[in-house]
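With one protein chain removed, the remaining protein chains of the complex are shown where they sit.
A, B, C and D are the chain letters, set down in written order, and residue numbers restart from 1 in every chain.
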Amino acid sequence: EPTNIGIILGFTGPLESITPGMAASAELALKEASDSGKLPGGITLAPTRSDSTCIDAAAATTAAQQQVNTQKVAAIVGADCSGVTTAIANNVAIPAGVVMISPSATSPALSTIEDDGYFFRTAPSDARQGEILAAIAMEKGIKEVAVTFTNNDYGKGLADSFGAAFEKAGGKVLISAPHEDGKADYSSEVAALQAAGADTLMVFGYVDQGGVGVVQASLDTGAFESFVFADGMYGQSLIDKIGDDINGKVWGTLPGVEGEAADKFAAYAKENGMDPTGTYVPESYDAGALIALSIAASGSADRTGIRDKMMDVANEPGEKIYAGELAKGIELAAAGTDIDYEGATGVEFVGPGEARGSYRVYEIKDDKAETIGYR
Amino acid sequence: MTFLTADAMTGGYGAADILHACTLAVDRGEIAVIVGPNGAGKSTAMKAVFGMLPLRAGHVSLDGTNITTLSPQERVRAGMGFVPQVRNVFVSMSVEENLEMGAFIRDDDFHDTMEQVFSLFPILRQKRRQPAGELSGGQRQQVAVGRALMTKPSLLMLDEPTAGVSPIVMDELFDKILEVAATGIAILMVEQNARQALAIADRGYVLVQGRNRFTDTGEALLADPEVRRTFLGG
Amino acid sequence: MDVLNALVLFLNFVMIPATAYGAQLALGALGVTLIYAVLRFSNFAHGDMMAFGTMLVVLVTWGLQSLGVSLGPLPTALLALPIGILGTIVLALVTDASVYRFYRSKRSEPVIFVIASVGVMFVYNALTRFVIGTDDQRFEDGARFVVKVGDFRKWSGLDEGLAIRTSQLITVVVMILTVAFVFWFLQKTRTGKAMRAYSDNEDLALLSGISPERVVRITWILAAALAVIAGTLYGLDKSFRPFTYFQLLLPIFAAAIVGGIGHPLGAVAGGFVVAYSEVMVTYAYKGVLTYLLPEAWRPEGLVQMLGTDYKFAVSFIILVVVLLIRPTGIFRGRTI
Amino acid sequence: MIRVEDLHLHFGGIRAVDGASVNIAKGSITGLIGPNGAGKSTLFNVIAGLYRPTSGKVWLDGEDVTGLSPHALFHKGLLRTFQIAHEFASLTVRENLMMVPAEQPGEVLWDAWFKPGRVRAREAEVRARADEVIDFLEIPHVADELAGNLSGGQKKLLELGRTMMVDAKIVFLDEVGAGVNRTLLNTIGDAILRLNRERGYTFCMVEHDMDFIGRLCDPVIVMAEGKVLTVGHPAEVMKNEAVIEAYLGRGLKNRKASAMGPA
Partner (left out) sequence: MTGRVASLYAVMTALIVGVGLLQGWVVALSILQLCLISAIMALGANMQWGYAGLFNAGIMGFAALGGVAVVLVSMPPVPGALGAGGWNLGLSALAIVLTLAAALFARERVAGYWRAPVMLAVIAIGYFVMRTFLDPASAAIEAIDPAAAGYLGGLGLPVVISWAVGGLFAAGAAYIVGKVSLGLRSDYLAIATLGIAEIILAVLKNENWLTRGVKNVTGLPRPIPDERTLQAAPWVQDLAVRFGSDVQTAAAIVARLAYSALFAIVLVAIFWLAERALRSPWGRMMRAIRDNRDAAEAMGKNVTRRHLQIFVLGSAVVGIAGAMLVTLDGQFTPSSYNPLRYTFLIWVMVIVGGSGNNWGSVLGGFLIWYVWVMAEPFGSWAMATATTGMTPGSFWQQKLLAAAPHIRLLLMGLILLTVLRFAPQGLIPERTARR
């Protein structure tokens, strides 16, 4: 009888095109853990998917409720969007005492919910990314920018934190305008952004949503010559889509760590036929892996036990465990040895159980995103 | 065998029958008029003849062929034309287009027929470009009859064609109906202007509660004091 | 010179994109309006019918591309279009036979049709996603630009550039041809008139010998063709994603209604009204004014009536205002 | 009672009513006749508040009521029927009648919710009255039928019945007779006379049946092309050449004519 692990992501709705990759990544971790055969008591982990819809809090909580009460999940990977994540956490997971690890909900507000220690996220809060983007921009000598953000808590929060940091450092945001995702046309947004007179456009959107529409329209009309992308805009699909026009015009950040963690995940993911560069794919793997490791460390699939061990397996001290090495990690953890799960993103939980926030800085060159440093 | 024979039609809209063995007939070149109180089933009988009401018993034949099972559309092609009592024009289309639609099943040149309609109802020529929905009640009635004439039917069925038309137009309508009949077309109509209608009718039917109460020539019915008193308003 | 710069700026950022977008909306609205006019209901499945048809076009285009077929500077999708249209016509006819025909025979209220179309929308939605998934799909090829920004600058010597994409040009041309055809068809052909007659008074159409089923069939054929054309042009110009096609439904309806639903010219006018107003009301006129005004008068702020945050609302504000001033839409609705 | 002064109503280029001035005396039964499209219904509709006139004024009992809404006019005692029956299709015949009277407590939500007693009492009264009207119209067998299922003529009767549910000052009848069986029409004519004599209703009716007009109306107003052609006693009017030419005609040409009438 396998132990169920809930995977609650927006399989339908506005994020439906990135969630399959995220789910597959989390399932990869669960499968790796199960296949190792080393989980205590011969536990095997079975993912059970359900749909968060990304936008409908009521439907999402009902889905979560079913996961918790019917599937009797030991823990949940999810949800994706900050809004539904908050709803599920507050209404279902925390009251029922089920650990919930979101790979992608990045709203700063999630740092402060009363979670009894049940809520974690492998993605950093957007408060941090804004500061980092501002700092890099100043270093590059960018003084005036236009900002466009996807009109949700993620985009707005990021635009706010960037704006504050940038102006504090002496820069100027000439216009900060939202765009709605999934709309038909972005020419009016581009027209207004261009008219403000900045040369650089900061794009805080989603890679296959409005963000790419804005970039495409800007390039076509020659509105902006250079772009800065936040995490949501990272993805090969954008580069493929826009083509040569984009080379040399973009730099951006996304959660990520230097070196080993990322490399190992990239190799491991490719081996398993997945795209490691997908949005929040590494974070999803980590969310799944952390649950498996906590089960190993606590010796059973008990819900509260998973919560109690989470910080231990994720943080120092201990032996570092990377993607593809879960078997080793489980063995050690089950034996009571300290481990420090690094995983795909160099997981390090701070304060209220969220990733500290390391960012990879990249440029788009030769039809590829090239890493130029880490922060 | 008459040109149109509707024999012992029984049927209704729901469970209860409206028509009870109602029989109607009309021959080529003849005018048959149905009169009767409101709600007697006159319109229902017309619909039944035209195939718009499922019959539980009885049959309809046209020119010797049994058409009981034909759809209204097929009956149009078989030569039947019908002007319903209500909703009988295309309100959003111009008068001219209404007439054109009347000629929909015709493949020959129908401009002569249209000319004839216009000379019968001169007001329609004036209003030919106006949507029929903007016409007065009586004008619409003229459009409706005109539309049916456009089919060049061999049987023309009219459900109260003169309701709401002025006396002069009514006279002209009856004149025209006579003319049409004279060309060998069979005419079956329901009328409340019963005295005028029976005066030109070859056959008259008085329908009461879905049953044939009196059947005779128009003149004979007009002369019958009981019919006059109870159905023709004295 | 400055005047020219201002003009080019305005053309490049406002007129050209809005025209292309307006043409796409117009084609979508034309389909909606046609169904409304003849079958008397607002077809909520239209957006997803567009998605389905475009999906077929995308699949066929990929097939052609892999066979090495191309149209030179024009997108291969144009070759695939007829097949997509055919497939969608089949879908529309099957849907009609299995769903709508029943309600027609029962003479149900229009709202029943509307709700049934919501059901159909769900089903189409799922169908499209089953086949092609939820991702963004690219199928554009051929030359991307007719006029490029850089080339234009070089050629004209102006500071401001101008870009016209192939897809924008094709969109407008196809839109004009299609609308002209639909117009001619409805106003001049016998079948077209029969459709109008049917839409006006079903019973009487029957009495005139017009076959209702034939009229309905032709309506669906036209609507399906329009949907696929609109969807494909939109996909070429932006990209294909099932979800956006659902979202497109709202502006399309707005366009149809602003123009006067049921009126083909209205659909076209409505499409452009919605598109232009979205862009013009939220445009920041600072750049244009800077070119036009003397030094001292140049604006400090953005000179923007409404932030782009309200862009989506703008089309509806316009809609509401138009309806209040002219409650039947720009053209009087419900006559074709 | 009703005075209409130089009324115009233009639909775009069409002058449906083109400078009509009309007086309807209190207690009279005034007939309004004229060729199809003369503007009779339109004049009715303007007086009844359905259209706002392009210009001109309407007085009711000395009060300017131009442009008042139909429901306001109803409360001033002006009722009308429609040429094309406007029944409430999903209500029964009885309900059609019962919804007419004003000041029903049950039509105020508060009372409907919290004062069932008062509502019931008034309902009983209204129902009794509706049943009287139904008997009067000789349609008791369809009292509980949905009005949408009535025959064409029955609907017209219902139209008339609704005006009998309240005490009106003036009733406008737009072709009540069209499509109504002549025997019944005579009964209706009697009813109109009775209402006129016993209750003091004023009537104004459009009708194409000249016997009916001749029996009931005095005076008769003849309209043509949006204007008043002449006014007078029916017998006089029917002799008027212009009226005969435009409206009455000279009867059937012959029984088996073969030539087309004059175009």
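Everything below uses one rule, namely that a residue touches a chain if its C-beta (ideal position, glycine included) is under 8 Å from a C-beta of that chain, and two chains touch if they have at least 3 such contacts.
Because the structure is predicted, anything quoted here is derived from the model rather than measured.
Engineer: For the unseen chain, which displayed partners does it touch in the full complex?
Structural biologist: Result for the missing chain's touching partners among shown chains: A, C, D.
Engineer: Touching the hidden chain in the complete assembly: which of C:39, C:120 or C:194 does that?
Structural biologist: C:120
Engineer: Could you tell me which of A:103, A:157, A:232 or A:353 touches the chain that is not displayed?
Structural biologist: Missing-chain contact among the listed residues: A:157.
Engineer: Thinking of the whole complex, not just what is shown, which of D:28, D:54, D:92 or D:240 touches the missing chain?
Structural biologist: Final answer for the missing-chain contact: D:92.
Engineer: Of the listed residues D:14, D:146 or D:244, which contacts the missing chain in the full complex?
Structural biologist: Only one listed residue reaches the unshown chain, and that is D:146.
Engineer: May I ask you to list the residues on subunit D that touch the chain which is not drawn?
Structural biologist: 48, 50, 69-71, 74-75, 79-80, 82, 86-92, 95-96, 98-100, 102, 104, 106-109, 112-113, 119, 123, 126, 144-146, 162
Engineer: I need the residue numbers on subunit C that touch the omitted chain, in ascending order.
Structural biologist: Those residues of subunit C that touch the unshown chain are 36, 42, 44, 99, 102-103, 106, 108, 111-112, 115-116, 118-123, 125-127, 129-130, 133, 246, 250, 253-254, 257, 261, 307, 309-310, 312-313, 315-317, 319-320, 323-325, 327-329, 333.
Engineer: In the complete complex, the non-displayed chain touches which residues of subunit A?
Structural biologist: 11-12, 16, 20, 48-51, 55-59, 61-63, 65-66, 68-70, 82-84, 86-87, 90-91, 94-97, 107-109, 112-114, 116, 127, 151-153, 155-157, 160-161, 164, 178
Keep this in mind: only the chains that are shown with their structure count from here on.
Engineer: By the touch rule set out at the top, what is the minimum number of steps from subunit A to subunit C?
Structural biologist: Minimal hop count between subunit A and subunit C: 1.
Engineer: Of the pairs B-C and B-D, which shows more C-beta pairs in contact?
Structural biologist: B-D
Engineer: Which chain maximises the distance between its CA centroid and that of subunit B?
Structural biologist: The most distant chain relative to subunit B turns out to be A.
Engineer: Between subunit C and subunit D, what is the gap in Å from one C-alpha centre to the other?
Structural biologist: Computed from C-alpha means, the inter-chain centre distance equals 49 Å.
Engineer: As a quick test, compute the distance in whole Å between the mean CA positions of subunit B and subunit D.
Structural biologist: Their C-alpha centroids are separated by 27 Å.
Engineer: Line, ring, star, complete or other: which describes how these chains touch one another?
Structural biologist: line
Engineer: Help me check something: in the complex, which residues belonging to subunit B touch subunit D?
Structural biologist: 13, 36-40, 42-43, 85-86, 116, 119-120, 122-123, 130, 134-139, 141-142, 160, 163-172, 174-176, 178-179, 182, 192-196, 199-200, 229-234
Engineer: Per the contact definition, I'd like the list of subunit C residues that touch subunit A in the complex.
Structural biologist: Touch list, subunit C to subunit A: 12-14, 17-18, 21, 24-25, 129, 133-136, 138, 145, 149-150, 161, 163, 165, 234, 238-239, 241, 243-244, 247-248, 251, 275, 278-279, 282-288, 302, 304, 307-309, 311-312.
Engineer: Give every residue of subunit A touching subunit C within the complex, in rising order.
Structural biologist: 12-14, 16-17, 20, 151, 175, 177-180, 182-185, 187-197, 208, 212-213, 216-217, 220-223, 237, 240-241
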